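One protein chain is absent from this view; the other protein chains keep their places.
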Amino acid sequence: MADTVNTKTAASPGGLRGLLRSMIGGLGLLRESTIGMIGFGLVFVWALVALFAPLISPLSPTAQIQPFAPPGTVTETGQTLWLGADQLGRDVLSRIIYGSRTVLFYAPIATFCAYFVGCIFGLLAGYLGGWVDDLLNRVADIILAFPVLVLYVVIIVLIGPSGLNIILAVTFASAPGIMRIVRGLTLDLRNRDYIAAAQTSGASLSWILFVELLPNARGPLIVDACLRMGYVIITIGVLGFLGLGLPPPTPDWGSMVAQSRAMITFAPWMAIFPAIAISSLVLGFNLLADGIREISLRD
Amino acid sequence: MSQASTPTFDWTPDQPVLECEGLCISYFTRAGEIPAVLDFDLKVMQGQSVGLVGESGCGKSTVAMAVMRYLGRNGGIVGGTVRYKGRDMASLSAEELRQLRGGEIAMIYQEPMASLNPSMTLGRQLMEVPLNHESGISEKEAHERAAQMLADVKLPDPERVMRAYPHQISGGQQQRVVIAMALLSQPSLLLLDEPTTALDVTVEAGIVELIGEIAARFNTSMIYISHNLGLILETCDRINVMYSGVVVEEGSVEEVFDRMRHPYTRGLFNCIPLPGADKNARPLIPIVGQLPLPHERPQGCYFGPRCEFFEGGRCDAGPIPMETIPDQTGHRTRCLRWQEIDWDAKARGSDAGEEIDEGEVVLRVDSLRKYYEVRDSSIAALISGKRLRHVKANERITFDAREGQTVAIVGESGCGKSTFAKVLMGLETATEGSIAFREADLADKPIEKRSAAEIASMQMVFQNPFDTLNPSHTIGGQLARVIKKFGVEKDPAKVRQRVLELLDLVKLPREFARRRPRQLSGGQKQRVGIARAFAGNPKMVVADEPVSALDVSVAAAVTSLLTDIQRSYRTTLLFISHDLSLVRYLADRVVVMYLGHIVEQGTTDEVFSPPYHPYTEALLSAVPIADTSIEKKRIILEGALPSVLNPPKGCPFNTRCHRKIGRICETEVPPMVETEPGHVIACHIPEEELRAMDPVIAEKRPAAAE
Partner (left out) sequence: MLIFVGKRLVYMVLTMFAISLILFLVMEINGEAVARRVLGPFTSAEQIQAWLEANGYLRPWYVRYVEWLGNVLSGDFGQSIRFRGPVADVLWPRLGNTAILAGVTFAIMVPLALTLGVLAGMREGSKTDRSITVASVITTSIPEFASAVLLTVLFTTWLGWLPGTSAMSDGWNPLELILPVMVLVLYGFGYIARMTRASMAEVMQQLYIRTAILKGLPYRTVIMRHALRNAMIAPFTVIMLQINWLLSGVIVVEVAFAYKGFGSLILEAALNQDVYLLEAATMVAVLVAVSTQVLADVGYTLLNPRIRFK
């Protein structure tokens, strides 16, 4: 699945405080990877933009000011439309800034849900084996038999486009892939002596799964999660582009690109800037994943 | 492939084939330059075999790779010269070097399976050697040569092997193919990097014999790299002992084995269980401390901090040169004090311990069977309808163990010893038979059904030190968890106290409680594993090859720790191992297993002296012993270990037995012959004949050095 699955991971303490400490420590390690730092920078900047959108945004994302104003136009009221305006005269820059909120709200939640489901089933399938493994694999096979986007289209058509439904669709479509990865890692880990040691000391199933196995699978999973986050962002964009995304008033990068397609010959800025925005955010996550992988392979 | 750039040599057979002078090799990492080998001298004459011996990380494999000029992108030779047949290898062109590799110098590797290309037939891989090194050779000739060489390394049915892929033949056969590949171009120098480490002892014996024959027949020079002193004794003329990147002692095998002049060499010999050693009368003496990391080597003598003869201000003053010991065959040592040390004195710490008296029977295993069901989906199975086959992992296992006793279960891979441990620990349930452990029957009681007390009273020490601890949790956390789980203590403060006591018990510093496994060395991890097993005051501890992955000096320390704790707690120790020397040293009783069957059991003395089961006899003969005063009977087993899926009928050992008496061995399961009370041999050979066997291991007649 993932190219070189590296189960050797940097150690970090358990518990929430430990998690925080290991994240800070991880960031220190990441400094040694230029690529990783660039990725982290991109993601961090977009996160700040999303968080402080109302403060940064020069104009309202929905105010209709001057249709088709090219980038740099100064309006009568003295505001500059840095990236131009769309067909309804809304400021493209402000819409991009608010659009980051949409993406950075739904993508992490959807990824997290997919991971939650994928990890539990993956651990169960890999550790228990036998019929549990068979059953889960068959189900995963069926879901994975659909071309991803066809699956999204079918799901969204059935349950309708909405934020919650996007999360559900992403979880449903991504969990089998995550399950496969976790299962593979578990199969590798479950024959380790420390698992046998836990078994011979009478540890419970959930203890073995979540305390003994999961933390040791975390290295490759973090890398995969970053990549998947990028992919979920693309998916949300694509759904918006195809008209299956969030309902209209919400600023959304995918639908911004879709709406401007017809006007691309005389107002290319309407399409270019949201396209660059989504690409840079996805690139951030992909580079971050690469950086983390590079570092985890080092020792 | 042209011969045009084959290197030319101006060399006569009285000159060394290979000569290294002041060789220094470093690796370049992000942390800077790390010297791997320093000031390395070596001279190999034609037909001579030189052993390089040392513990892991001492740089012995790096030397071989440097000779091949194959150090990877981050390694390099930073000083000294390597001359092959008089020619400085640094002066070779890329094309000449290529012709030299595989043509003049060939290599045999540690892991034969990984060293062969999985998606190419063995024939192709063999034929490549002549096709690349000899001009004008036809495919057909190359094929014939390869097949002939396979026959020379005693592989049955060479044509079949030629067509096979690596995974279709056994490990021992793979190694023979690698040897054949190395010999195809008739090299003058053979580099052997731990060539038998990945193999079972009885297979190893065959390979060692083959290597000896080759050396004699082709007059090939060899550099034999091994961590096993016994193997070096069996294969080499000269020996170089390496420690932390430097040679500390070199000389002929007899000189170094019998009249060693370096404290490290002596320490190494004190760590290995030679036939004379005994856990009560003559215990092993571990070397204190740890091997220094390459960038933490001390000033002066690298062995200084671990040496009992260390003299401050002198041994740590500056680099130590090699000194030649007069009147010998170039016996040299890197010790300043070699003339001052009394080499015949008893080493420190070798005090005799007390013999422990054995108590009541704690464990009684009776007619235990463990079968696994395997679904067979081959065409034959589909047609015959026999889709369900049984792997007979354990067959009629019967023995008992007493309080305070050490019972060893010995056998090669696939003999079922680990399966037995799993059944005992409740990770599997028995198919038949009973396991009586202190009144309770555990045979059908999986771990989930055992009480906390039952679980605590039988614990296990695992094989792989790098696997035994969970890398994600602290040492203290992992110990505390077991203490709470076993109900030893509940109160957090008391649990913490108990963790510290356990660390004291295994002689680890208390601050290790806060450390993580990756900050510990292999030996230290194994100690934590022992502490974990003893957390609940167990009555019995099962140790599955606890030291087989450790270096000898570390293994000795861990072994003595384990026996010390076991003695003071009067714990029963079930010691699973393939290492007969260690078993002889450690065990009170020995159970020998082969393909799931017990073929012989008795006290250690009974098993290690005649009458033997033929398998025990072969096993004893196969184990290399690092003692020049010992003479062994040579028994080389034919064939490979049969598959457990398709075990032979009758006696499980009949396919390889050198004492097979006839049809009866193939048809009937042998009877249990009790030669002494408690000494049982499962064999068809009449008892008198068994009693008439000669001992495998004996002192040489003219008593050598003592």
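For reference, chains read A and B in written order, and residue numbers begin at 1 within each chain.
One rule holds in what follows: a contact is a pair of C-beta atoms (placed from the backbone, for glycine too) under 8 Å apart; a residue touches a chain by one contact, two chains touch by 3 or more.
Computed from a predicted model, the values in this text were never measured in an experiment.
Within the full complex, the residue among B:Thr29, B:Ser138, B:Gln168 or B:Asn280 touching the omitted chain is B:Gln168. One of B:Glu21, B:Glu128, B:Asp400 or B:Asp564 touches the chain omitted from the figure, and that residue is B:Glu128. Although one chain is not drawn, its touching partners on subunit B can still be listed: residues 1, 68, 70, 73, 98-103, 106-107, 109, 111, 114-120, 128-129, 132-133, 165, 167-168, 178, 181, 185, 377, 379, 382. Remark: the residues of subunit A touching the chain excluded from display are 3-4, 35, 141-142, 145-150, 153-154, 156-158, 230, 234, 237-238, 241-244, 254, 257-258, 260-261, 264-265, 268, 271-272, 274-276, 278-280, 282-283, 286-287, 290.
Please note the rule applied: only the chains that are shown with their structure count from here on.
Note for the complex: subunit B touches subunit A at residues 30, 425-427, 447-448, 450, 452, 455, 459-460, 462-464, 467-474, 477, 481-482, 485-486, 516-518, 529, 532. Residue ranges of subunit A in contact with subunit B, taken from their complex: 9, 11-14, 192-194, 196-203, 211-212, 215-216, 218, 298.
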